[in-house]
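Presenting chain A:
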Amino acid sequence: MGIPGKWPAACPTTNNPVGVALTALIEVRNVSKRFGQVLAVDNCSLKVERGTITGLIGPNGAGKTTMFNMVAGAFAPTSGTIWLNGKNVTGMPAHELFECGLSRTFQIAQEFSSLTALENLMVVTGPRSEESLFDACFRRGKVVRDELSVRRKAEEVLKVLRLTHVRNECAGNLSGGQKKLLELGRVMMADPTVVLLDEVAAGVNRTLLNDLASVVETLNRERGLTFFVIEHDMDLIARLCDPVIVMAAGTVMVQGPMAEIRKNPEVIEAYFGGGTAMGRAS
Partner candidate 1 sequence: MKATMELRTASLFVFLAGVVALIFIWQGNAYALRMLAEAGCLAIVALGLNVQWGYAGLFNAGIMGFIAIAAFGSMLVSYPVNPVFWQSEAPGLLLRMGVVVLIGGAVTVLLSRIHRYGVPRRIRTLLTVIAALATYMMAQNALTPAAGIIEQNSGFIGGFGLPVGLGWLVGGVFAAVLAWFIGRITLGLRSDYLAIATLGIAEIVKAFLKNADWLTRGTLTVSPLPWPVPTASEVGFVAARSAYLSITAVLIVIIYLLLQRGWASPWGRMMRAIRDNELAAEAVGKNVNRRLLEMFVIGNFIVGVGGAALITFGGIFDPSGFLPINHTFLVLIMVVLGGSGNNLGSIFGALLVYVIWTMSEPAALILFSHGAGWLRDVFGIAPPDDLATRALQMRVFVIGLTIILVLRFAPKGLLPEKIVKYE
Partner candidate 2 sequence: MENIGLLSALPINELVFFINKVVIAGLIIGSIYALGAVGMTLAWGILRFANFAHGDLMTLGAFIAFMLTMAMPGLGAYVGLPTAFVVLPIAMAVTAFVTIFIDRTFYVPVRKTNPKPITLVIASFGVMLMLQGLIRLFFGTAPRQMYVGPKEIYRIPLAGRDIVITEPQVLLIVFTAVAIVALHLFLTRSRTGKAMRAMSDNADLARISGIGTAHVVRVTWIIAGSLAAAGGTLLAMDVSLKPDLSFNLLLPIVAAIIVGGIGQPYGAIVGGLIVGFTETLAVFNWAILLRPLKPHMPDWLELPASLTFVPTEYKIVVPFVILVAVLIWRPNGIFRGRVL
């Protein structure tokens, strides 16, 4: 299953102090995030190694969504630094992170409703967004060439995701599952170095979940694409992710393969509801 060619990454150069180990693709160092009095993330550090599918789990209120959104550039941390590919990307907005090769999907699929499925993919024109009205009007040749390559790539991605039959359908009218697949298609169009998957299983039936998981596995295996997955569905985490990072009360509790995590009494207790057992004579 051939995946279309790769565009050169074009990340804005930021300072990278010498001596930083370049193994980890994403590195979060002593990051904290405070919303008013609530300390959602408390001096937390974690790494996402290159080529892995790293899972991030934890009970509600553990701070995993806040951590995920900070890595995805939704908002900046109160303190601490975030590194992508050896570059300090702390507080960098999402569209610049995209140019550094970071793509993301959303828990509730975000599609361009009045554009067709094909155009939803063709919006992704590669790392640097250089569309201009001047080119469209006066440099027809360049535009036609670019359009052709983007369109061919989009058609291939639609074929891989078995969405070709809805290529001219407005994205707004697609089913929930098709919208999720389309979003994954946008990620494939961007040829990123790392993909952040935000609760990909939310509101998706079993068969479609199987398709999504197999696409992720194929991209990881064939293209060495790194994934950072935040998820509630433990079975999907078990199938896809190694290692799995467990967050609780704003910091990383433990990290390791899912089989170990599942048996770790501390993790079970964190999920099952820690704090003093406030029993009652039944």
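Heads up, the rule we're going with is that a contact is a pair of C-beta atoms (placed from the backbone, for glycine too) under 8 Å apart; a residue touches a chain by one contact, two chains touch by 3 or more; residues count from 1.
The candidates came about this way: all candidates are chains of the complex that A comes from, given by their letters.
Not measured: the values here are computed from a predicted model.
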Considering only this complex, which of 1 or 2 touches chain A? 1
Which of the residues in chain A end up touching candidate 1 in this complex? 72, 93-95, 98-99, 103-104, 106, 110-116, 118-120, 122-125, 127-129, 131-133, 135-137, 140, 143, 146-147, 150-151, 167-168, 170, 186, 190
